[in-house]
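One chain of protein is taken out of this complex; the other chains stay put.
All chains are identified by letter, namely A, B, C and D, in their written order; residue positions are counted from 1 within each chain.
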Amino acid sequence: MPLLEMDRVTMAFGGLRAVEDFTLRLEPGELVGLIGPNGAGKTTVFNVITGVYRPTAGRIRFQGQDIAGRPPADITRLGIARTFQNIRLFADMTVLENILVAYNFRVAYGFWRAIFRGPSFHAEERRLRDEAMELLRLVHLHDKAGYPAGSLPYGEQRRLEIARALATRPRLLLLDEPAAGMNPAEGQELMEFIRWVRSRFDLTILLIEHHMPIVMGVCERVLVLDFGRVIAEGKPAEIQNNPRVIEAYLGEEEAAG
Amino acid sequence: MAARWQSLFLWTLATALAVALHLLGRAGVLSGYTVQVLSLICINIILTASLNLVNGYLGEFAIGHAGFMAVGAYVAGVMTVKLDLPFWLAFVAAGLAAALAAWLVGIPAFTTFGDYLAIITLGFNMIIVNVITNIDAVGGPRGMAGLPKATNLLWVYGTVAATLIVLGNLVRSNYGRLWTAIRQNEIAATLMGARVKQLKLTAFVVAGLFAGLAGALWGHLIQYINPSSFTYIKSTEILVMLYLGGMGSLSGSVVGATLMTVLLESLRGLGVWRLVISPLILIVIMLRMPRGILGFRELSLGGLFRPRGVSRRAAA
Amino acid sequence: GCGKTGGGAGGGEVIKIGVSAPLTGNIAAIGQSTKNAVLMAEAEINEKGGIDIGGKKMKVQFVIEDDENKPESTANVFQKLINQDKVIAIIGSQSSSATNAGAPIANDAKVPAITPWATNPNVTKGKKYVFRAAFIDPFQGYVNAKFAYENLKARKAAVLYDVAQDYNKGLAEVFRDEFKKMGGEITAFETYTTGDKDFSAQLTKIKGTNPDVIFLPNYYSEVPLQIQQARKLGINAIFLGGDAWDSPKLLEIGGKDMEGTYFSNHYVATADVPKVKEFVTKYKQKYNEVPDAAAALTYDAAYIIFQALERAGSLDRDKLRDAMAATKGFEGVTGTISYGDTGDPVKPAVVLKIENGEFKYETTVNP
Amino acid sequence: MALLEVDDLTVTYGAIRGVSGISLTVEEGEVVALIGANGAGKTTTLRAISRLVPSRGSIRFAGRDLTRLRPHEVTALGVVHVPEGRGIFPRLTVMENLELATWTRRRDREGIRRDLRRVFDLFPRLEERRDQVANTLSGGEQQMLALGRALMTRGRLMLLDEPSMGLAPVLVKEIFSVIQEISASGTTILLVEQNAHFALKIARRGYVLETGSIVLSGPAGAVAANPRVKAAYLGA
């Protein structure tokens, strides 16, 4: 059974069809790229998957369950996590707290025990903290645990955002331009990190990116969107030489190089 | 754990102080005036700290807190005056009734946000006052007199302590983390699996509950309640104390409420100039400390400020 | 219980009397008159050497505090006056809502208090130490209804009142009930809320019911607006009101539109009574304006205390309270005041007519 | 004398150092590239020049000291800053965005008309969308608008902060060719870029910024040939 199935999904804003008849099957463990010109509808695809928008038409199934139009929080709880094109950390909270927030729906105490703080409360808080520190260690952010997230350098903020997404224990991870604003060397590093994350956490990943070296280097399959429609799909090498993709997105030189 | 011993010590100290104050008051060492002002300070702390949950931690802008205070005051008043029930029962009922009211108000209010939410909360404040004004059974605009003098220092002090403990524990739990996360980035919080509406409503209901308790105490302190005491004027007073003390800081609420109450009392000698000078003082403090006296910082035992969050990097 | 500590007031040389007045807030104008009146009374009595307390002349000092016309603030003021300033008695506050918060405090502390103008019956009820200088709402409402029905021969009356103020609402309801009891018809019973300036909707509605009289139990700052707007809408009924009309401002603001209207009051400023004449002249000299009802009632309240102190011959608060309760036939500016079993005075009301830009005596209604 | 002279510039944000003691010059007519990793201080440098942040050290433009001026006064002197993230006014139309940039010379109707023509010739897509509200433009179009707006201000020196950020490869190429055109018409440009590849191609000289200090400078070709730069910024 595919992990995610999108069937002829359309998302319209008024007259504008940002995404049209979008169909996608993600098998468990895949790492798929989603590219296309600015405004092609890539982020919108993420938004309908995660429930930020309710699709105008079409079906979305995750692990066999229909999720189209369900509240975003429920979808996250089912196992889909994402990062954002423009970083959305809880900027004034510490790095550690950012991770703890992501544990919210797994916390073992309820409202009354939060008020009366029995020993079980403290035990649970300690457990959460340990788990969060463990995760931060894996992404090499543990020595920044007490810093406000907003004070981290950009690259580390990106990493923290991914770590925070991982903390919800997803099966499917959606990354929206994680390399934006990075230089090639940093991009290289990020590519390694994405690969490692996938195998370490046993994830399926859908990746939006404009940095071609990263897309070509890490993805097994690439979809190209233009004006809300898929104009090409295939292995990175095929995509790179597809004339429609070159015209709409890559430009001459990039294809050659 | 050091933190736990520290707080235990703090609460023991607070309780001891409460009992001592109460006994001093009864022994006539503290004048009625001092007791009165102390009680009002405590009631203002309860109001301010509870509103802080919504406006400070959650980052919404609710401006109708006096409405829930009114519900508490009137429910308690009716129970003690008309039904002759004991005060403690009226007190509990006041809290529950105000919490219920907050729940009812919160459902429509949280379909919107920002200044629109402000208007809805204000609107309900006005509606509550308007309705009470039109209920002749509770005196309408004439108000309700003859409430028993049930509020004493023990009661107000106990309630303040309970309020601060409950709110303090909540904000230092999963709930507080989520409220702060919602304030900082609601969409991100939603996509972390947080049930945002429900969480907002929880904060609002808790805040309403304590406002109701404050209302019950207030009514049984002044021994007379009148709908015009709970209009937007009262609501804005609470706002001023809140933002003066600082958002997202319970000790800030304590400082803000105390400072404002004491300031206004101590300026009495100035007559009509009192209300000219005090807003000037407020403006100067806000200009010097734009985040309020303790905005997003807590005053801790050692007299140290623990900063929560450094100035955020300007959004690029 | 510190009923006996009154003697300590001010080290024996001055007698401190507290005043809780709405100097700021929604009825600040009344606070201003309160202050004017007590300061005038203070100056007068001290010029005469003070009050004779058991053979010793003592000066009087009023301690005036702003209660903003808010209950909690009034409670604070009463507490402060009693505990901090150790006053022997308190004048105040003016509105029933503020006084209702102060009165129990004075009563519990056994400090005699007299409110000049709080007219809600509750204020004094069950409070041995609390008095008032004004008559109460039910009486005044009855006076108005009776005057409308009997003197003006009105059969259809409409009412427009501020629903958020106890005074206005109290008078409006008593008037309605009494007028109906007498056999009249209430054609419209309309409301507005404090701060409104536009009454056109309600008045248009009233106009449609064609009443003979319109009862406006509202403050003098609002009544002229109501009458002006009514006249603009072409309403020709007779307007009638209560003691809250009594201020020279009423005529200043209302001008010609006020001609031919009536209101009940405690006294007539133009009356040919020496007491009144003296008061009005002095007040005019001092403050350059004609005293309003608040000033007159406050002035009387001050003298009720002065006289009672003299009669008590002591600075004991209990004795003072008994002396106040024993007040009989006190000749005040606002009429002859006597207390019976309660702190409410037995005093007549007068009805005034506005004619040629002046308040003219029309009739007296006795309780 | 260079058009822009920055000497010993230091900017601090509380305890954090944005840049420490950097010096650079831009000659009239040049394109100068300022490259560096995230957080190196590139944006900070530009913001200090246009006085959006206070700084220590000296900044002189055409012989005038800028440090005492406020941003609008710096702009009025002819320093046009296209900020990071484009800084267009999202709720105004394309046309209104362009008009606002003419504030300092609002009487010069004729000149404004000619400049508008030039912008539309350069970016025909903006003319098509002149009445569209700016926040509905695509990322590339927004970047064009930001550049067009800068042209309307008609400065002598243009400060460009990462004009290629977040753009698809085709658009990146388009934007760079426009920058070359602008330069060819005589405007001096200080260009901040992550995309060192392109930046060094169109620049005459380059500076490399690392954690707040300039670590390398020289002719663009030489900078691009530097092995460290190659490894870190050119992805080679």
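Everything below uses one rule, namely that a contact is a pair of C-beta atoms (placed from the backbone, for glycine too) under 8 Å apart; a residue touches a chain by one contact, two chains touch by 3 or more.
Going forward, contacts and distances are computed from a predicted model.
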Quiz item: Any idea which of "Light-independent protochlorophyllide reductase subunit N", "Heme exporter protein B", "Branched-chain amino acid ABC transporter permease" or "Nitrogenase molybdenum-iron protein alpha chain" UniProt assigns to the chain that's been left out?
Solution: "Branched-chain amino acid ABC transporter permease"
Self-check item: Residue among C:G18, C:G31, C:G92 or C:P217 that touches the chain left out of view
Solution: C:G31
Self-check item: From C:N151, C:T204 or C:T364, residue that would touch the chain that is not displayed
Solution: C:T204
Quiz prompt | Per the touch definition above, residue among B:L17, B:L83, B:I127 or B:A162 touching the missing chain | solution = B:I127
Self-check item: Touching residues on chain B - with respect to the absent chain
Solution: 55, 61, 108, 111-113, 115-116, 118-120, 122-124, 126-127, 130-131, 134, 187, 232, 236, 239-240, 243-244, 247, 272-273, 275-276, 278-280, 282-283, 286-287, 290-292, 295
Self-check item: Residue numbers in chain C that touch the chain omitted from display
Solution: 23-26, 28-29, 31-32, 163, 190-198, 200-202, 204-205, 207-208, 220-222, 224-225, 228, 232-234, 249, 252-253, 255
Practice problem: Could you please point out the chain D residues that touch the chain left off the display? | Solution: 50, 52, 70-72, 75-76, 80-81, 83, 87-92, 96-97, 99-104, 106, 149, 153
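Please note the rule applied: only the chains that are shown with their structure count from here on.
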Self-check item: Between chain A and chain C, the fewest steps along chains that touch one another
Solution: 2
Practice problem: Could you tell me which chain's Cα centre is nearest to the average position of every protein Cα atom shown? | Solution: B
Quiz prompt | Chain centre separation (chain A, chain B; CA means) in Å | solution = 41
Quiz item: Counting in whole Å, what is the centre-to-centre distance of chain A and chain D, each centre being its mean C-alpha position?
Solution: 32
Exercise. Could you list the positions in chain A whose residues touch two or more of the other chains?
Key: 151
Quiz item: Okay, in this complex, where on chain D does chain A touch?
Solution: 16, 37-39, 138-140, 162, 165-173, 194, 196, 231-235
Quiz item: Hey, which residues of chain B end up touching chain A in the complex?
Solution: 1, 4, 166, 169-170, 173-175, 177-178, 180-181, 184-185, 187-196, 202, 296, 308-310, 312-313
Quiz item: Quick one: in the complex, what on chain A touches chain D?
Solution: 36-39, 85, 151, 153-155, 177, 180-188, 210, 212-213, 248-251, 253-254
